[in-house]
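Right, subunit A next:
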Amino acid sequence: MGFNIYDFSGMTHNMHLWFMERMSPTATTIVEWTVIGVSYMLFVALFGLFLVYAERKVCAAFQQRLGPMRVGLWGLLQTIADFVKLLMKELIMPKSADKFLYNLAPFIVMIATFLAMAVLPFAKGLQTLDFDIGIFYVTAVSSVGVIGILLAGWSSNNKYSLIGAMRSGAQILSYELSVSLSLVTIIILAGSMQLSVIVESQRDSWFLFKGHIPSLIAFVIFLIAGTAETNRGPFDLAEAESELTAGFHTEYSGIKFAFFFLAEYINMFIVAAMATTVFLGGWMPLHFGSIESFNHVMDFIPPLVWFFMKVCGVIFLIMWFKWTFPRLRVDQILTLEWKYLLPINLVNILLMCLVVLTKFHL
Partner candidate 1 sequence: MNALFQYISTVFKGVGTLLTGMKITGKYVFTPWNNVTQQYPENRDTLKMFDRFRGEVIMPHNENNEHLCTGCGICELNCPNGSIEIISKMELTEEGKKKRAIDQHIYHLGMCTFCNLCIKACPTGAIVMGQNFEHAVWDRTKLTKVLNQPGSKIAQGVKE
Partner candidate 2 sequence: MTNEELQACLTGEFTNAEVKIGKQYVEILVQADELHDAAVKLSTLPLLSFDYLFCLSGVDYPEKIQIVYHLESTKHRHTVVLKVNTADRVDPVVDTVSDVWQTAKYHEREVYDLLGVKFNNHTDLRRLFLDDSWGFPLRKDYKDEVRIVER
């Protein structure tokens, strides 16, 4: 089928042709949907497990501990064991909960993450949907998840959950703005919202370097706001353990809890992947202008590896934030957004426009 680790577009095209030869167009579409859906689910499950394991190990390293060491070699099977445990646990429903919404909430959160993942370019040709409004789409669907969190908090009929959900709502709605605006900065630079185009235009140099200081500021703001959007520390007000026990998912158990848990980690992956795609050149290898030999060595590393290396780097950074900083208070989190990130962002967009107008970036 023409498997090429550097370019998947040929392979996917051939697969499509192969199906078309044997089936009707409708059947082909259905089969392709199924294949893509199953592979995404597998990816979410496996990468989610990996992230949970990684977080525990990284957090342990920050705290001078070893982390899970008992189940499997270096505790590698720990998260799988935990997942099995969560699967087998009883699903407890609070007596006075709103049953329909209570059951619906985890799925909404999960669906939002799946939707956002659809446009991520993993490697050349390995992208399910290549919209010309890719970035817009991601910012739009990633904020759907907050509905799930609000529903979860409200339907649990628990005061802690409700406070957590309300905090989460206020927080995500505000930080959505910063995420979008910092992405706008790069859209100005790239001239397109299509993710594949954005990646392609970083062939010679990443936008982080290309856009000079404005894109560096945009990157930092994107990281902060992205961390806030994923409800992770230091912005984990929604599930602030020391204040609200577990926040919006206090009343959830078993696999429904696992959904929230997994969604949080996959959201972190999405933020990291967006940061990678938009600022760090996506699956493009690291190139330095004139050092040909170095660039050749870098080209040799497959794009998938590049992509995941960068993603893991960003995720490590996000974890570093979480395991260093104390949590912000709810009014401070809004102060940070409206008094600091937003004005800086707006000024930054102006700066970026100047950079683009003077063709400083070329």
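Regarding candidate selection, all candidates are chains of the complex that A comes from, given by their letters.
Rule of thumb we're sticking to: a contact is a pair of C-beta atoms (placed from the backbone, for glycine too) under 8 Å apart; a residue touches a chain by one contact, two chains touch by 3 or more; residues count from 1.
As the structure is a computational prediction, the values presented were derived from the model and not from experiment.
Student: With subunit A shown on its own, which candidate in 1 or 2 touches it within the complex?
Tutor: Subunit A touches candidate 1; the others do not touch it here.
Student: State the interface residues of subunit A toward candidate 1 in the complex, per the touch definition above.
Tutor: 58, 61-66, 69, 320-321, 323-325, 340, 344
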